[in-house]
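Excluded from the complex is one protein chain; the other protein chains are retained at their positions.
Take a look at chain A:
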Amino acid sequence: MTSLTNTIGPDAPAPAFTAVGGDVPDYFALLKPRVMVLVIFTALVGMVVSQGHVQPAIGVISLLAIAVGAGASGCLNMWWDADIDAVMTRTAQRPIPAGRISSEEALGFGLFLSVASVLVLGLAANWLAAGLLAFTIVFYAVIYSMWLKRATAQNIVIGGAAGALPPVIGQAVVSGSVGIESLVLFAIIFIWTPPHFWALALIKAEEYARAGIPMMPNVAGPASTRRQIVWYTVFLAPLGLVPVALGFGGLLYAVIGVLGGLGMLAFSIRVLKNREGEAEKRAAMGMFGFSILYLFALFSALLAEQSFGLFRPLV
């Protein structure tokens, strides 16, 4: 560590953050804005599939609080994982490893936003929703980032629960309770997460190995990972249709669920068959990209059916 006497005084070549801190966009980047958008979207769907009514202003404030809470957990994740981020090309330019924001600033920022978001959600909606948000933040920052990520190849399987909780929080905001609808959405995101991330991990296996992260391809090997991607997808495709069986997904959702599920299966089999060179990369990136489209389409269908009068019941 640099001694204090070298970091102050007129001739000191102090790093930028010690004098003035980061730029505003750097703080925004700490919140993982793309993840926040996904969280807002899935929480909103959790709200619209729920029985009940919420005052629009309360709904907007609640969504904002959920998004900020998710951003805060992302910030704490970046604080803890700065050493890993520094050695991976995908994350080396994040504000902390790039030296634009200090670890201490990021920690303070993340903790403040965590407390503030839970407080606002509790006051705006109810304390069940706030408790679920607090659990999500702790689960992602502590259970996943500090423990599972560096300890087990099942890291993103178990850690995926944090990313799957926003619809449950959304339902708690509207109805004050947790119902079967949001639990099904939770299950869909939970089972979707491993094949989605393992497709990327197949390509980035060397980087994960260099960073010392026990991702599935590094621990069980690429062949086993490909088989597990297929098995998870085999389970995911019919699971994606459960909303239809339960009556809160209609005709539009069913069509997208069937076509998307078949697409996911096709992409997973492509990953299984293409094991070398460019074909392997194309197959894995295809699976990664299509899985995002699949989840987005499923949730968009629910949103469209519930919000724009497109719901045509099948059961």
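Everything below uses one rule, namely that contacts are C-beta pairs under 8 Å (C-beta built on N, C-alpha and C of every residue); 3 or more make two chains touch, one makes a residue touch a chain; residues count from 1.
Note that contacts and distances are computed from a predicted model.
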Absent chain [UniProt protein name; select from "AIM24 family protein", "cytochrome-c oxidase", "Protein CoxF" or "NADH-quinone oxidoreductase subunit F"]: "Protein CoxF"
Among A:124, A:169 or A:244, which one touches the chain that has been omitted from the display? A:124
Given A:35, A:61 or A:310, the one touching the chain that is not displayed: A:61
What residue numbers in chain A mark contact with the hidden partner chain? 8-12, 14, 16, 19-24, 27, 55, 57-58, 61, 64, 116, 120, 123-124
